[in-house]
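A single protein chain has been omitted; all remaining protein chains appear in their positions.
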Amino acid sequence: MTNGALLELVKVSTHYVSSRGARVVRAVDAVSLSVDAGETLGIVGESGSGKSTLALTIMRLLPPAAHIVSGQMLLDGEDLLQKPPAEMRHIRGKRIAMILQDPMASLNPLFTIGDQVAEPIRVHEAATRTSAWRRARELLRAVRIPSPEQRVLQYPHEMSGGMRQRIVGAIGISCEPRLLIADEPTTSLDLTIQAQYLNLLRELQRAHGLALIFITHNLGIVAKMCDTIAVMYAGRIVEYGPVRDIFRSPAHPYTQALLNSIPRLGDPGQRLAAIDGQPPDPANPPAGCAFAPRCMRALARCHVEAPPESTPGDGRTARCWLATPDLSHVAHLPHNPAEASALS
Amino acid sequence: MNMRATAIALPSRIAGFRLGDFPIFPALILGGILFVAIFADWLSPHDPQLGSLRLRFRPPVFQAGGSWEHVLGTDHLGRDVLSRLIYGARVSVVVGFTAVVVAGVLGTVLGIVSGYLGRWVDQVIMRITDTWLALPALTFAIFLAAIVGPSEMNIVIILGAVYWTRYARVVRSEVLSMKEREFVRLAIVAGCSKWTIMRRHILPNVLNSAIVLGTLMLGVVVVAEASLSFLGVGVPPPKPAWGLMLSDGKKGLMVGYWWLTVLPGLCIMLMVLSANLLGDWLRDKLDPQLRQL
Partner (left out) sequence: MRRFVTKRLGYAVLSLFLLSLTIFLLVRVTGDPAALMAEPGASAEQLAAIRKNLGLDQPLWIQYGSFMANFLTGDLGHSFYYNAPVLDLYAARLPYSLLLAAVAMAFSLLIGIPSGILAAVRVGTMWDGAGKVFALLGLSMPSFWIGLVMILFFSVYLGWLPSSGAGTPLHVIMPAFALGWYFAAAHMRLTRSSMLDVLGSEYVKLARLKGLPESLVVAKHAFKNALIPVITLAGINLVIMINVAVVVETVFAWPGIGRLLYEGISFRDFPLVQGIVLLGGSMIVVVNLLVDILYAVVDPRIRLEA
């Protein structure tokens, strides 16, 4: 972990406790990661892997049943978990901002666009109505929405999906945060719009020196946008490191399986490689490594003992017995499954 | 055509019943009222329709001038209040349950037919339902009672005729969403006739909502019957109905004969309250989606 990082999570765990205390779900389990200013981190995983809970944990906006049970969250060196609620509220929207997945649902249907974009500015910067609305128009221009003067007076249902997502983006950067978390921001957009939107985000990042955390299940986006990648499975980070290195030689079988499941062009005979099985029940995780039941390379030890974090390379971590030092000769799995079976 | 095995693949909610949070008191109260209604002949200390003018307006036993002979006092004709309350329970129970069943059967059948067959049948039934709903229930019931004349039987029919639309609406929307489901399509593909499908597959699954609605409607119907009796177009005298007792009780109100008003109303309230609580519990157990009702 680099020092001087903008955001640093150290072994953060979030548990959901049922009302009678009977079931405990470890939604986020001992997660550690860091993001520097200007850096883009991609968090990848299937549904239920805990990525959205992780995002809400960082924002400390969890539902009442969820508790952050351990760890540290350092923003510019200050532990967010120690902050009183009033201070945390000032941090939300101002120093860390978040974009949600469904732009239509995120915008209040009864208020104008201008009102909703100007709102955080008025709250966090005590701006007057005129100056906040002026800034709102500038922001709409910055996210490439045509004729902002008219748009600010319109309602969310009068906009297209792509425009709504840009507006949500505008709200996100309205108070010039240091870090922007985007939870599946392109999932509800058409493919053609996705690329434009991603480019826009990258521009905004460069212009403002933003750190970006991208939560997605789409590896293509990660490849295009992210510097670092964290792969989540069953609430744990199973692989973490620079995107290039990991894509070239993944250390964790789950990462490799994800990469394999991306269809490749120019290979008509290839079958789509899905990962067999289902993610584990979060309330009843298996003993040992959570991925072991679905893993093609599981050892006996994997089913019994959960692997610790190890470092298979510079700036990389992985939770896999295959990646720990005593088995390092099979640490770097080749990208081609045929070679893999030849090896074992 | 035996499609049972595949068709009722919907999870049987009855199986998942946990009797943990069962509302005991409401059930006991409702059960008590039912018991009293059935065994009225044995439980009642006096004849509810026989009165003695010498004994009119006696207060309940715990007030000055009362006696154990008439525990809850007497009314303006000297009739025993407790006995009238007991027999009144019979009226409320009979009218209430019967009307709910009549409305329920009519509404469920029409709702299924309307929802499943669709097109013009649906349009016709829906227009009628809308029109019916445009008429406020009480006014409509009064109107019908004015035409056909009040009697216990007529009241049941009237209330059934007024309230069936509530069921029809709910059942129809359930049927509409059910039509898209797998098991119905399976049955169609397998060649079952429309009527078989409606009877065998749709009906059992709609029953949940119908039953829940029934318990919730019980309270409404009981109050409606009481209102009609209060206004004089309900169960005709001298049969003791709680609503009628309230109307009679009004005569003694201004001089402070409180027991003629408070007691019958209390009975109505208890019955409605218990029915509502049970209905709420049933709804939470069987189909939380009905929360909108």
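Just so it is clear, A and B label the chains in written order, and each chain counts residues from 1 on its own.
As a working rule, a residue touches a chain if its C-beta (ideal position, glycine included) is under 8 Å from a C-beta of that chain, and two chains touch if they have at least 3 such contacts.
Please read these numbers as outputs of a predicted model, since none were measured by experiment.
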From B:37, B:113 or B:268, residue that would touch the chain that is not displayed: B:268
Contact with the hidden chain (one of B:53, B:147 or B:189): B:147
Hidden partner chain, touching residue among B:47, B:69, B:130 or B:182: B:130
Among A:23, A:67 or A:90, the residue in touch with the chain that has been omitted: A:90
Interface with the undisplayed chain - residues on chain A: 59, 61, 89-94, 97-98, 100, 102, 105-111, 119-120, 123-124, 155, 157, 168, 171
Touching residues (missing chain, whole complex) on chain B: 127-128, 130-132, 134-136, 138-140, 142-148, 219, 223, 226-227, 230-233, 246, 249-250, 253-256, 258, 261-262, 265, 268-269, 272-273, 276-277, 291
